[in-house]
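Only a single protein chain was left out; the remaining protein chains are all shown in position.
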Amino acid sequence: MYSIVVENIYMLVIVTLISVLQNAFFALKVEKECRRVNTNPAAFERVSCANRNCMDSYPTFLAVMWCAGLCLSQAPASFAGVIYLVVRQKYFVGYMGQTSQSTPGYLFGKRILFFLFLMCIVGIFNYLLVRFCSSDYKEYVETITSAASALLLLP
Amino acid sequence: MYSIVVENIYMLVIVTLISVLQNAFFALKVEKECRRVNTNPAAFERVSCANRNCMDSYPTFLAVMWCAGLCLSQAPASFAGVIYLVVRQKYFVGYMGQTSQSTPGYLFGKRILFFLFLMCIVGIFNYLLVRFCSSDYKEYVETITSAASALLLLP
Partner (left out) sequence: MYSIVVENIYMLVIVTLISVLQNAFFALKVEKECRRVNTNPAAFERVSCANRNCMDSYPTFLAVMWCAGLCLSQAPASFAGVIYLVVRQKYFVGYMGQTSQSTPGYLFGKRILFFLFLMCIVGIFNYLLVRFCSSDYKEYVETITSAASALLLLP
């Protein structure tokens, strides 16, 4: 039991751990700015807002990534997860550096979340096909998904 | 391995996907109001607050729904999840439309979360009964739970 479970989720766990490290990095930044809030309230406001926006979408990201990984295949899901973390890092750093007039918007990583969302739907759809029509396209779908995940690298 | 896992969670995955869609809808609303914050700061404040309240309870909801689905049975858990999403939609729309004097409170969907919570406890309790007394009431419990979940439809 143990090995089979870990075999199917270990990549997802690794991406989750990286995201936790990133959360800790964000939290430390907020903590640091929180201590000198009196000298620079604008910077604290910005970093706190960036952190809150990142944290708002964190459960959504985790849920979609794990569902995609469990329903279809873990390699493309983890790959998309890593790219999402890179985008989030850029967003956070960009938010901190900018003046308040030109802050980036509330949303980020829409394309990656959409890709993971599609993966979930394809996985569920494939399961229903297997169950009711007993025709299994999982192999093809996995190959196509792995190839398609490379498209996320496009800027 | 793959089919067995997906068979036991596919309804939960579908509800999770719907909730992700709803989150995206909320985020788009916030994004839209964020762009015209200068013309209507009160509306931005309201939609942002509604979104934050919804996002605050989102991890709790996901955790309870998945635990209930895994420990007892996925059909009533997903059904309760769908009703929770409907209540959340009503809450969000109500929050946006109201003036600030009559906004709905901080909490919503208490009854549904309580029902899911009870499902978890019953599931754990049943597991402990199976383990230590080797008496399995799972069939009865599942029937009762499915019937009881219809009570959530009461206004």
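First chain written, first letter: the chains are A and B, and each begins at residue 1.
What we mean here is this: a residue touches a chain if its C-beta (ideal position, glycine included) is under 8 Å from a C-beta of that chain, and two chains touch if they have at least 3 such contacts.
All values reported here derive from a predicted model rather than from experimental measurement.
Touching the chain that is not shown, out of B:Ala42, B:Ala63 or B:Ala147: B:Ala63 (per the contact rule at the top).
For the options B:Ala42, B:Val93, B:Val130 or B:Ala150, the residue in contact with the chain missing from this view is B:Val130. In the full complex, chain A makes contact with the omitted chain through residues 1-3, 5-7, 9-10, 13-14, 16-17, 19-21, 23-24, 27-28, 30-31, 34-35, 51-52, 55, 58-59, 62. Chain B meets the missing chain through residues 4, 8, 52, 56-57, 59-60, 63-64, 67, 70-71, 105-107, 113, 117, 120-121, 123-124, 127-128, 130-131, 138.
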